[in-house]
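Everything on this sheet refers to the single structure shown next.
Only one protein chain is missing from this complex, and each of the others stays in its spot.
Showing chain A:
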Amino acid sequence: MAMTSGSGTPGGRPRAQRPHLSKMERVVVSMQDPDQGVRMRSQRLLITVISHAVTGGDVVEWLAQKFCISEEEALHLGDLLAQHGYLYPLREPHSLALRPDETPYRFQTPYFWTSTLWPAAELDYAIYLTKKNIRKQGALLEHEKEHYDQLHKKINHTWDLVVMQAREQLRAAKQRRKGDRLVIACQEQTYWLVNRPPPGAPNVLEQGPERGSCTGSRVQMSSDFYKREIEFSRKALGRTRVKSSICLEAYLKFSSQHSLHDPILSGCLPSNPWITDDDSYWTINAPMVAVPTKLRVEWAFSFQELLDDPVGRTHFMDFLQTEFSAENLSFWEACEELRFGGQAQIPDLVDAVYQQFLAPGAARWVNIDSRTMERTLEGLRQPHRYVLDDAQLHIYMLMKKDSYPRFLKSDMYKGLLGEAVIPLEAKRRVFPFTWKPRHLSPSPALLPTSGEPPATGSTAGGDGED
């Protein structure tokens, strides 16, 4: 049966834009391999016998074996193949779901693959609906009736052609064997179930807003484009790279250092709030909690992690004060404020930083090497948010290489480690029916100006239960 040629492809080549279609097609092709494919059998439907049928159960088993996956995953994949119209049920062709039992299916002919006949042409749909209408008077489903009426209005001028085609196709169909007629009807119906899904059924072809593709814009391939590529490649060739062995070892080290800190991997004490409904874990690890946990104070891994932790930063600041170098951290914080602050605040911030930390005789003068200081002072003439980057980096490295190692060896830090707690594992609730309402926590947006999430350290907040 001939379909009218589809209208031009507006969005480009379907297969290229939907790589999953090609992959599904490869799967169904190998499923039909005479030796390695799914077991084919003849299926009796009332008085007709249909060849090359497969059962849902065999499909699932084949997928499970071929891809070494569980039956659940195989069923899920098989179901997706059916939803996309690559498999159709011989009975009840309204539902494209895969059933893992003796239900018979057949593979869709490539002619009707989504990627072959794409996009679905309005004219073809009109012919299909007209055929259905003629064959069984008024047997169109609700949504089909709506489509039919819409199309009738839209392409009214060629409606004679539609009816003529419909009649011709019906006539040709009558001349076929009953089995073939049945199969072709199923194939066509499946195609339309995929391309014009009934309301409520998933629309597997929906893609979301259209994306541009670089193959579409020929404008790109100008000489400027290639010149930029050349420039980029040249720069990239000049950069230093690190051997893979070194880089990859770093992952192993990072992972092993942090695995105990990874709640999904190693659990967390007293318990994971999402699993037990008990939010003590968050209470114990509040940003400014008085007594941090042992895991939390393991700041020996990374200076950055120490600084990122509000408790860590506070203690580090205290330590620096004992060494009379607290201005370094304050300077660093001021630089962060500049980097991430509002555009309008830049001039004032830069000025304040200069007065406090960089000017000769400044109250909290920071010790930067002369070259960096010179460059920085030069840059201050035209202040911008990155003007302190060099100085900030210098001070950061100074703290990291100098003060930080001393901090880790200090009595102060050792004391902190000693006091740190290891929470007890929360006992599993014995009686699940004494349901404890989940503690409410005040939204950060409720707080006046504090930027940090509320410290739910006390048992205030929530319902006062304990």
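Methods note: a contact is a pair of C-beta atoms (placed from the backbone, for glycine too) under 8 Å apart; a residue touches a chain by one contact, two chains touch by 3 or more; residues count from 1.
Note that in this section contacts and distances are computed from a predicted model.
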UniProt protein name of the chain not shown, from "Guanine nucleotide-binding protein subunit beta-5", "Metaxin", "Growth hormone receptor" or "Glutamyl-tRNA(Gln) amidotransferase subunit B, mitochondrial": "Guanine nucleotide-binding protein subunit beta-5"
Residue, one of A:Thr130, A:Thr190 or A:Gln392, that touches the chain absent here: A:Gln392
Absent-chain contact - pick from A:Ile275, A:Ala359 or A:Leu424: A:Ile275
Selected from A:Arg39, A:Lys178, A:Lys227 or A:Arg371 as touching the chain missing from the view: A:Lys227
Absent chain, residues of chain A that touch it: 19-20, 23-24, 27, 63, 67-70, 72-74, 76-77, 80, 202, 208-209, 211-214, 217, 220-223, 226-230, 232-234, 236-237, 239, 241-252, 254-259, 261-265, 268, 272-275, 279, 281-282, 285, 303-304, 336, 339-344, 385-386, 389, 392-393, 396, 438, 440-441, 443-447, 451, 453-454
